[in-house]
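Every protein chain but one is kept in place in this view of the complex.
And now, chain A:
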C-alpha cells in the first residue's frame, strides 16, 4: 500500500463468475478499463451489468475470479478512495441540502469539505447548493450524485444507468462532464440502455447477455460486425415466414411493421416481394447499434 501504480488499469476483472444462490448472474467475464478510457456495458435487464458494477465497487464479494481497481482490492475501504460511484438507487436523506450531501461525500472520500464547491461548479449545480434533497427533481438528483462521485477526484468512475430520467439537454451536459474527467485521465465504466448514448460516449462497448460478454469493441467495430442493412416494411406474411426468406438474419416487430436485418438486402427483397405482392411502406437502412444489439443477443440466444 502507499505505492502508486500508474501502469495499472483503472479496473481489471478477470474470470468473473457470480451467482445469487443457484441463479448465475455472471458466467466468466473479463473486462478492463484503462485510465482515460470510457467503457459502456450494454445488455438487456438481467444481463449482469449491475452485478459487475457491484463487484467493482466492493459492494459484492468476488466469488470466482479477480477484481482490481488500480491493482487493489475494492473490498478494502482505502481502495474505494479511488472510486466515484453513481448507483441506480440514490436515496438521499430528504432533510439534507445539496451542499451538505456533496460536503459529506468529500469527507468520506478523504478530502476537505471545501472540495464540494468545485464539484458543484463542475456539474453546474452551484445554484442548487442550499436546496433540500427532497425538493430536487430526478434529473437534479442525478447531477448531485455525479457531483458526489466526482468530489473525491476518482481514478475510476462507475456509473450505473446514470442518465435515467434526464432530458436530452441534461443528458448531454452530464456526459460532457464525464468526458472531461475521462480526458483528464479517469477510467469510466457505465451501464446504459440508451444505445446511441453508449455509442456517442464510449470508447469501448461491451455487450453482456445472460452473464457473458457476447461482443466487445469500439462502437464502429461493433456495427461492422453486423449485417449492414435493415429492411422495414408492412407485410401480409407472418413473421416466421419472413424469417425463412433467403438472406433474412433476424426479424423483429416495429409497431405494425416488420424489421428484418440482412447482409444481402437485394436478395431478401426479391424473395419477399415474390412472396407478398402487397408489400408496402418499404424502407432500407444501415443498421444502427440498436439493431446490432438485437442481432447479437438473438445470436447469443441461439448458441447459448
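Note that in this section a contact is a pair of C-beta atoms (placed from the backbone, for glycine too) under 8 Å apart; a residue touches a chain by one contact, two chains touch by 3 or more; residues count from 1.
To be clear about the criterion, contacts and distances are computed from a predicted model.
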Undisplayed chain, where the name is taken from the UniProt record, one of "Amino acid ABC transporter membrane protein 2, PAAT family", "Transport permease protein", "Acyl dehydratase" or "RNA polymerase sigma-70 factor (ECF subfamily)": "Transport permease protein"
Omitted-chain contact residue, chosen from A:24, A:46, A:65 or A:104: A:104
Among A:87, A:163, A:235 or A:250, residue touching the chain not depicted: A:87
Residue of A:9, A:139 or A:152 touching the missing chain in the full complex: A:152
Residue touching the undisplayed chain, where the options are A:19, A:34 or A:59: A:59
Missing-partner contacts on chain A, residue numbers: 2, 4, 57-59, 77-83, 85, 87, 89-96, 100, 103-105, 107-111, 113, 132, 148, 152
